[in-house]
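The structure appears right after this line, and notes come after that.
Heads up, one of the protein chains got dropped from this complex, but the rest are sitting where they should.
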Amino acid sequence: MNVRALSRHASSVARFFILLFLVTVAVFLLLELIPGSPVDAILPPDATPEQVAAARAQYGLDQPIWERYLSWIGGVLQGDFGRSYQTGLSVAETIAERAPVSLELAFLSILVALAISIPVGVWSAYRPGGLLDRVSTFTISATLATPAFVLGILLVYLFGVQLGILPILGWTPFSEDPVEHIQRLILPVLTLAAGECVLFTRLLKGDMMATLQQDHVLSARARGLPTWRILLRHALRQSSFSLVTVSGVVIGRLIGGTVLVEAIFSLPGMGTMVITAIHSRDYIVVQAMVLLTAVVYLLINTAVDVTYPLLDPRVRKVRTS
Amino acid sequence: TGCGSGDDDGTESGEPKRGGRLSYAINVETSSLDPAFCGVQSFDRCAPIFGTLLRYDLEKKEFVGQMAESFESTDGKTWTLKLRPNVTFSDGTPFDAEAVVFNWDRIKDPKTLSPSLRIAQDMTWAVTDPQTVTVTLEKANYQLPWALVRGLSAIGSPAGIQKAGANVSNSPVGAGPFVLKKWTRNSQLELERNPNYFETGLPYLDELVIKVIGPDDQRLNALRSGEIDVNWSLLTKDARTIEAEGGYEIYRVPLVGGTGLQFNLNDPVVRDEGLRKAMLMAFDSAQINNAVYPGDEPVDAFLRPDAPERDDALGKFPDKNLAEAQRLFDDYLARTGKSSETVTFTCYAGLPALEQVAQLIQSQMQQIKGLTFKIDAVDGASLSVASNKREFQTIMGATLSQEMDRLYEVFHSEGSLNVMSYSNPTVDEALELTRSSDDKDAVTKAYQTVVGELSKDGPLRTWRYQTGHLYVNEDVKGIVVAGTNSGASAYFQYAWMD
Amino acid sequence: MSTDARPKVGDAATTTEPRPAGNLLEVESLRVWFDTPRGLVRAVDGVDLTLRRGETLGIVGESGSGKSVLSRAIMKILAPNAHVLPGSHIRLNDVDLATVNPKQNRHLWGVDLSMVFQDPMTSLTPVLPVGKQLTETLRYHLKLDKGAAYTEAVRLLRLVGIAEPEKRFHQYPHNLSGGMRQRVTIALAISCSPKLLIADEPTTALDVTVQHQILNLLADLQEKSHMSMILITHDLGVVAGRTDAIAVMYAGRVVETAPTPRLFANMRHPYTRALIDAIPKVSLPSHTRLASIPGRPPVVIDPPPGCGFAPRCPSAQQRCLEQTPVLEPDPDAPVHSTACFFPLGTPEGRAARERNIAAGVTAAGTPVASEVVV
Amino acid sequence: MTEIVQQRTSPDTPLAPALAGATEVGPVRRRRRRRDIGAAFGVIWIGLVVLAAITADWLPLRDPNEVTDAFSAPPSGEYLLGTDAIGRDVLSRIVHGARISMAVAIGATSIALVIGVSLGMVAGYFRGAVDSIISMFVNFMLAFPPLIFLIALVTALQPGLVTLVVALALLGVPNFARVARANTIAFADREFVTAAKALGAGPLRILTRELLVNVILPVMSLALVVMATLVVAEGSLSFLGVGIPPPAPSWGGMLAAGRESLSEHPLLVLIPALFFFLTVFAFNRLGDWARGRVGRESSI
Partner (left out) sequence: MAGSGTAHLRDQEDVVLSVRNLIVEYAGRRGERVFAVSDVSFDARRGETIGLVGESGCGKSSVARAIMQLPAPTSGSIRLDGVEVAGLTGSALRRQRRKLQMIFQDPISSLNPLRKVKDIIGEGLRIHGGLSRVDIESRTQAMIERVGLDPATAAERRPHEFSGGQCQRISIARAMVLDPEVLICDEPVSALDVSVQAQIMNLLEEMKERYQLTMLFIAHDLAVVKNLSDRIVVMYLGKVCEVGTSDDLFASPAHPYTRALAQSIPEPDPEAPIQEAALSGDLPSPLNPPTGCRFRTRCPLAQEVCEAEEPQVREVRPGRFAACHFPLDASAGVPHLAEHAVA
């Protein structure tokens, strides 16, 4: 690796940390804007003045904001994310407990969404205006117009109450009961995937149609290769740039919380945690979450960058925009 | 008073069976299982783990011993807490007077930030012997046993608390019927039988799961789909639906007070008697209930009609009378020289039912010409800030409780929860009597006075008499219902599955 | 037919076999129209062609004259909005391609027919190594196993003149130069020893020197394997020395067809003539004024009746605007057909031209300057 | 030189019979017609919705906030679309709600578009340090969890239409910036930009005269999709309590309000959902059509 490449790497690492710095500062300032302080949310309505003073001291709220930031960031740098004001739990542990749920939900729904949208997108691009294309376009519009909270409730009503074939709420860890674990995942994953399918199918179809008009696809056809082989091996990969990029963004977003779906299905993910934390002014949890999502987002973005050359060898490195 | 285990068992048919897993759903998660927080914040989660020192028997309408044997006083000032011998916490340490005092001391320490501090504030206590704690008050208070059903009721293992350190909210060690197996916040709390529970043979259940399901209809769905066996609810209409569907037992606990429109009597505008009366006269609880809580009776006084503490002769909420309301309002305008008035109503955002109520109230108020009734919808935290700091004109607030004694803190001019800044010497006096008197009839009379005055003054206008409900699957027997700050719950150690 | 029995391209043993005679390909009144937002594009509008076994046919014409559509129609790889009109026939080896079902079609492609596309930069799949693309085709059609396919692929790469084929095998198209890519596409096209190779402007995107190499390579391969070949180009210079016969296309029609030497010696259609004259030649001194064809290549959307070239033709008469001339064999030489009412070198043609020069304008209103007309 | 006179009908060509027997031409035509019909539907529907939003106050409708005693009434002659849980006329609320839904969708999208496109074009044209800074900002916005951003901002600034539009617009900026940047980069390499430089045009002139028109087309098709998403997003925000405060009618608010009685009064959810659907569908049709136009434009 030459000096230039090294310095490029160094600068991208620097950018990474500057971004994290900016994000954490921004969240501190943003939270500062919200009326009310953690103490109001933690203490009972009839709290005594001694309790208020004790609480302020305990959470360091009597210090100026920059000191709080410094001590927080200092803790973070040593791996200490502090304790939730509200629950008294270690923030790191809380996140560690909930992150797997959100991660699993996010990845599974992306996988399901991809599993649905790749074949649908590819085929609609191959036969635009065909039956599948029309059906999917219609479904897409319908799904777009159905917010997750409506879709989720409909699914629950249909599968849980009317048909009674699926459990509708809650979470069972895999280690406890793998079958139930999967069963409980089905509806939330479907709800989330439905929303993402829309975007994925559109993107893939668009890019795929462009690729299918290229000469090399024609040339592969003229060599008599079977259709599916042409679509999947010769056209799909280079048509999936937008798909991969957007999947990355979407995963980042989903990991950060799928509040509505978590609320509907009572899942112990990070979304509800964040909302509760914001509503109870449990800033320390919010800050950790924002930091975490930002890191995950940036890492996934990097991973996506690394994927481009694998998709299309012509691309050496696309800089994240 | 005597103690009793399974007093109510006889009412159920069949022989109790051991085993099984019961799922119970409630609507909000609690933040802490610290015994110092338990009594006030979450009966449902805490009672199975810590038990309660006393229990209020809804049938007999009296306190009975639960974790403790008895709590008695002769003068209302000195109280003796008798504990049972040989009770141990689930970690094996003894549940004794030292443990009780340790827990109560903790509550009294402001650093603990316990919501029960106010209750403990005026009390002093001492260990008399390992089974006895003596409590002394400065002023007589015959309502003190409530504190041992609620705020001071949960006693955790001192060893466990010390061991948990900062993690105390997450690792409760009690002597109750169940022990914590796993707590997945915002999803479910899993409990299993405490093998060393002192009431031998109890609990019947192997496991108790408490789920958090926010939306009312999702909980109903869960009940219908068999996902849960017992559902918590405040909705009469759901109770009717469920009753009509059949297959469920429904338990009801009438509550004192309810959610309502509270006036800030310190506010220069709203403190005006005439204006307030005008608004009270425009208020139409029947309309609210018909729309949002079908099946609930319209409210005409602070307590439900059948309550012994209500005497209509002493006062009722003013009847709806728009013409009179308009007259009073015009009067108010004339008096203050204004041409119109704006009153802001701070309320919850994001809860459809409450938003609907707020909008209904708004439309009712705005039937008074010249009055603009503005809705300021905020999240729960902002709402409690506004309420605590008394920074509101009118607000949506709750005085939900099973016990009448709650009225003291809410409406006494010195009450710690008197966010309305309500001050009425008659009420103060009557409330003081409810605590200082041992005479049940006198106390009831005093409460009648309070209720009458409140209904007349209307610092708070509720729109329905709230009732806590439990919808219980037919297969579940032996439910011993308890009233809580948020409705109905149960002592699950007596429950069993058929 | 067993694929193994087929002669392999470049096998020395087969090069001495005599040329089989007869027509390999017959195209009869082929019409391919496209439905587009702007209207019906009559890309190919009644084309008749024959190609004899082992021979090379050159198809010449300007951009948009329908050369590619013609070749794609033969390959049956038309775009979905293409519409082959009833009455069109394409016969390969006396089999009407319209009757071939999709399954057999697969083996028509690559095995009987194959094609080299115009732009080597875009006609290889960018995401697969070139070797992979070769073995894929070989394995699919010839059912070769992995090892055999590799050996064959390397042999083909070497055959088309790629140095270090083992190394190139693993490279992606973008690692190769344009010339090399075109060689790879040729290797792909001949990999299953097709009977007919269609080369659609195989060198337009390439440099003169590389063009020269590629054309020589194609000629060489054809010679060795008795493939028939269709060489499509807009450059008459390219086809001049390398084809047995030439068809000149204009606006979706063949306007003139003849054996190559005869065509050059004896141009009948004014368009063919004009096409030759418009090309700058190195042999002419610089600053020679070129005989340009006035107007622009025709739009083939709902064209007006009459000869498509009439608006630009210096010989155009009223009749040319009203009737569409059909391709008719020259009475003297039946191998030479022209679609023109007033062919060059005939008395009518000369008369028509003189009439126009005298009037200074053609029947279509195009001015004719006497100096332009050779 | 002459142009070929285009004659659309030619008597001697057997066009009609040939097509009558054709089987392959039909679907293509139909597809195109469908797209045009789709676009026409989109224009008409969105036109209607916008018109309704603008003229809501003058239409012969009930007061959207007028509470009657007919709670959750089914559609009838009196209430064409029924009434909501507290007896307000659903039709009137839908019509008035269009105002907020459209204001959010169109307002937030336009703000995001203007800011995003400016940033993106500047970044894409100048590259280098400017690009790095803008890209950093874009990444920053994307790395920040949108929901936290929204909730925090809306809570901090008091919920309301303006806050919501501003917050959603801010969230939309990075998307527009990205698309604008990518397209600017693509077009900045095109020869007509070089040609403009050769003529002596400065950067501002190139950005506004040469690049803007080209960049705006793909951006518009994104904008239509974004509008569709925002119509829905506003609804989801009501769910979280940061939407438009009551009693102002908004489609999202209506949907969120109806969700708890879905099993009893499904119409309270289904009717606003239908309007959602039609509007999103219309935006999508328009988007498809715009994409088709852009495609046609650039393929030439």
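For reference, chains read A, B, C and D in written order, and residue numbers begin at 1 within each chain.
The working rule: a residue touches a chain if its C-beta (ideal position, glycine included) is under 8 Å from a C-beta of that chain, and two chains touch if they have at least 3 such contacts.
Keep in mind that this is a model prediction, so the values were computed, not measured.
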| item | value |
| --- | --- |
| Which residue of C:Leu128, C:Leu236, C:Val255 or C:Ala364 touches the chain not shown here | C:Leu236 |
| Residue, one of C:His89, C:Arg155, C:Arg296 or C:Arg350, that touches the chain absent here | C:Arg296 |
| Among C:Pro102, C:Pro285 or C:Pro347, residue touching the chain not depicted | C:Pro285 |
| Residues in subunit C touching the chain absent from view | 62-63, 163, 177-180, 206-213, 215-216, 219, 234-238, 240-242, 260-261, 263-264, 274-276, 278-294, 296-297, 312 |
| Hidden partner interface residues of subunit D, rising order | 1, 3, 190-192, 194-202, 205, 209-210, 213-214, 217, 297-298, 300 |
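Everything below uses one rule, namely that only the chains that are shown with their structure count from here on.
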| item | value |
| --- | --- |
| Chain nearest the overall Cα centroid | A |
| Separation of mean Cα positions, subunit B and subunit A [Å, integer] | 39 |
| Chain centre separation in whole Å, for subunit C relative to subunit A (CA means) | 54 |
| Residues within subunit D bordering two or more other chains | 28, 155, 239-240, 256, 259, 262-263 |
| In the complex, subunit B residues that touch subunit A | 29, 31-32, 34, 40, 110-111, 113, 115, 117-118, 121, 166-170, 184-188, 211-215, 217-218, 221-222, 224-227, 379-382, 384-385, 387-388, 409, 416-417, 419 |
| Residues of subunit D touching subunit B in the complex | 65-67, 69, 71, 85-87, 155, 159, 238-242, 245-247, 256-263 |
| Interface residues, subunit A side, partner subunit C - complex | 214-226, 229, 233-234, 237-238, 311-314 |
